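Apart from one protein chain that is not included, each protein chain of the complex appears where it belongs.
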Amino acid sequence: MNKPMDNVAEVQISGRRLAGLVRLIAEHRVAAVIIFLMVFPFLAPYKALAIDVLIYGLFALGFNMVFGYLGVLSFGHAAFFGAGAYATGIAMVHFGVPWMPAIFVGVLMSGLTAAIMGAMAIRTRGIYFAMVTLALAQCVYYIIYHMEEYSGGEDGLTGVSVRTVDFGIATVDMMQDPMGKYYIMLAFTAVAIFLFSRILNSPFGAVLEAIRENENRARACGYNVLLTKWVTFVLSGLFCGLAGALSAIHLSVVPIEYLHYHQSGLAVMMALLGGMGTFFGPFIGAMAFLMLEDAITLMTTHWQLFLGAIFMIFVLFFPRGIWGSFLHWISR
Amino acid sequence: MRHDKGKTRRTTVSRRDVLKSAAAGAVVLGTSPFSFNIARAAGDPIKIGFPVPLTGPYGSEAKEQARCAQMAVDEFNAAGGMNGRMAELLVRDDKLKSGEAAKRAQELIENDGVHFVSGSLSASVQLAVNTICKDRGIPYVSISQSDAINEEKHFSKYTFHEAMNPHMTAGAVGRYVFPRENKRVAFLIADYAYGHEMARGFKRAGEEFGIEVVAEVKHPLATKDYSTFLPRIQAAKPDVLCLCNFGYDQMNSLKQATNFGMKERMRMVAPALLYNQRRAGGADAYSGVVGGTNFYWGIEDTVPTAKAFNDAYRKLNDGSPPSDYGAYGYAGVGGLLKAVSAAGTTDADAVVAALENLKYDLYKGQQYYRQCDHQSVQPVYIIESKDAGDQADEYDVFNVVYEETADEKMLRTCGELGHG
Partner (left out) sequence: MSGITPDLLALQLFTGLALGSVFVLLAVGLSLIFGLLTVVNFAHGAFYMVGAYVGVFLLGLTGNFWISLVFAPILVGTLGLAVERFLVRPLYGRGIDYPLLLTFGLGLVLVELVRILYGLEGVPFDTPPLLRGAVDIGIGYFPLYRLFLIAVTALLVLALWLFIERTSYGLIIRAGARDPEIVRVLGVDISRVWLIVFAIGTGVAGLAGILSAPMRSVIPDMGSTVLVEAFVVTVVGGMGSLIGAVVAGLLVGVVVAFTSLFWPDFSDLSMFVLMAAVLLIRPQGLFGQKGLMG
């Protein structure tokens, strides 16, 4: 696994101005991401895509906590995204919960899902961890699929519509004002990014790093490795659950494919493309992936050919991902 | 709530009109040079968003849908449009995923300012597109089969369903097959809404003829191997086996049932027998299978509009005839444009009213939208797949054995669907 390249210490001080800028960004990484995301809708081809970038950026960020920082590959993160989306949607559609508490329900449910899955899977390692998480995520898929009365089964859950959001001073029409919707979504994302950064900078983050570097040494130092891994898994699930919850509100529907293992694969691809184990990487990966896919889809129906080729090129020549390679190049 | 929504909508439309007119004029200018003057005079083209799964397993059907929808648009424009105002089709790839479709539908509405949406090729995708469109007051003509979209839960005044629904298709096939065969009937049902809807349609039709259900075997959607489901059906010794599944599920289950030698012992029946699937699956697997369809090019001998549609399509596609899903694309967009012409405006409510009053015959005989659920009432054709030896050419794959004429009796009642 790569080291977190954008830690301040990792960026070697060089005479280059660019490196100085990167250092500045790395020091204020939360502010940097948020400022960028505030401008982003003006750069994106359309607002619904910009919102998707927020959602999938958050998803990849959460996934990266396990993949990049803990150093284990999970194929089960679709379950957290899906659980978040479905719990939010079901709370709204079937129990009349207002959207904001419903998001909270979604995040909690995905955290619970992660707690259960994590408790079962965390002892396995390597490829077996990937396979156990895949199998458990498939179980979540079938459970929700067969809760047809609540989830809509194959048809998905429809009618998760938030029409207006009233702030007292201003009202956002979510159906007609995608820009307003974007900034509401950004508010949630910004809080999540801030929390994510705080977790990494906390003593807990240090233990995480110690485990990735050398699990046995960390254990010898007296850290409870299993517990730390489990907590990380649950935290990761919470972030992915928030992404799912926001997605339910963004699209007004919860499709069953959110629980498919392809959704887990998407997180892996985005994290890899952007640079796993880097703070900005997953977001950049999600952005690059979605915008590239969108652009290629409009040009050709054979977008998978390009997607696959780009993927192979990255694995062969840029294993650090976009952001990781950039940092590496800067700090040479 | 609804009142409020109508108000905001009107304001956005006018803003959109102002913003987009210049760019839109340029687009029309670019795509069809002959409409140069007219387009400039009339400004904003009539925009129809068309999300279909161009990639994914039903990509060839989706391309047909898009091709034929474009034909309908071209014919409309060649005839002078709506008082000179041209139409434009914006095709998007929904990848057969409802999440992608919901995003694309939002893009079409917020970015491209489409006036109407048609398209989709899956029950779940059309419900997602329908949600997006009805929340935003955009009329949506679905061209994918589903019973659910007729129901009060999903319905809105902006929702129209051009495709047949599984209830009417399965019912028509049942009414043709059951009196002609013995009464022991088995079902192989894909375990999702569409599969159950077909089974319900069959059973409802079967009551009349006193069928005896001897086996009902469910299989998960997209199953590849059916061997474990077939012994149970064989053991029940049915006379008729109804395959309540779709597309590749149907093809795989037919292929494997044929391998099990089941065709020699029972009549195979499949509600939605697809032209492309039959050609891809081969004559062997399908021969003797009876099913229903909205359209097969062979009806041109008796239906004049089918002849016209086929000829126009053949001219553009090296002599190959159009397919069933292609015809849906043609009718969905063609009917919509007829309503636009009748309304003389792109205003959503006016076009909805025009669609409700529309009587149209575009490719298969008379059709109209039922008032309560906006389901298109239309004839259902019963077809039987040919043996390889009986085919005159590669396109000649079915015999049309029966036509059930358009009648609301085929549909579930408005009350049953929850429309008060």
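Labels A and B are assigned to the chains in the order they are written; within every chain, residues are numbered from 1.
By our rule, contacts are C-beta pairs under 8 Å (C-beta built on N, C-alpha and C of every residue); 3 or more make two chains touch, one makes a residue touch a chain.
None of the values given here were measured: they were computed from a predicted structure.
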From A:H94, A:R123, A:R198 or A:R217, the answer for touching the chain not displayed is A:R123
Sort through B:Q70, B:N111, B:N276 or B:T345 and give me the one touching the missing partner chain.
B:N276
Consider the whole complex, including the chain that is not shown, and state which of B:G80, B:P179, B:P220 or B:G319 touches that chain.
B:P220
Which listed residue (B:F116, B:F229 or B:F398) would be found touching the missing chain in the intact complex?
B:F229
Where subunit A meets the left-out chain, the residues are 1, 73, 120, 123-128, 131-132, 134-136, 138-139, 142, 146, 261, 265, 268, 272, 302, 304-305, 307-312, 315-316, 319
On subunit B, residues whose C-beta touches the chain left out of the figure:
56-61, 63, 191, 214-215, 217-220, 222-225, 227-232, 234-236, 248, 251-252, 255-256, 258-262, 276-277, 279-285
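Here is the rule we go by: only the chains that are shown with their structure count from here on.
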CA centroid of subunit A to CA centroid of subunit B, Å:
37
Where on subunit B is subunit A touching in the complex?
1, 5, 8-9, 12, 54-55, 59, 93, 97-99, 102-103, 106-107, 110-111, 123-124, 127-128, 130-132, 135-136, 148, 153-154, 192-194, 221
Under the stated contact criterion, what part of subunit A meets subunit B in this complex?
45-49, 52, 153-156, 158-159, 161, 163, 173, 175-176, 178, 247, 251-253, 255-258, 297, 301-304
